[in-house]
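Omission of a single protein chain aside, the complex is shown with its protein chains in their original locations.
The block that comes next holds subunit A.
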Amino acid sequence: MEVIFILIAISLVLAGSFLFLFFRAVKGGQFDDNHTPAIRILFENKTVTKDKKVPSTKSK
């Protein structure tokens, strides 16, 4: 049963490091804006830009 002591130590260190990571994330401003990233993730990184429904030829 003594193995429990090791397990407790591991669990505390693990949970403690999560807490530390959470603190760092809050400090880094990751939770300051909860809305924009949700929109941002939907943008496509277009490499070709001229594939739209409306072909924009540059003649006037």
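By definition in this document, contacts are C-beta pairs under 8 Å (C-beta built on N, C-alpha and C of every residue); 3 or more make two chains touch, one makes a residue touch a chain; residues count from 1.
Keep this in mind: contacts and distances are computed from a predicted model.
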item	value
Chain left out of the displayed complex - its UniProt protein name, from "Acyl-CoA dehydrogenase", "ATPase", "Peptide/nickel transport system permease protein" or "FAD-dependent oxidoreductase"	"ATPase"
Residues from subunit A at the interface with the omitted partner, ascending	1, 4-5, 8, 12, 15-16, 19, 22-23, 26-27, 31-36, 39-40, 42-44, 46, 49-50, 52, 54, 56-60
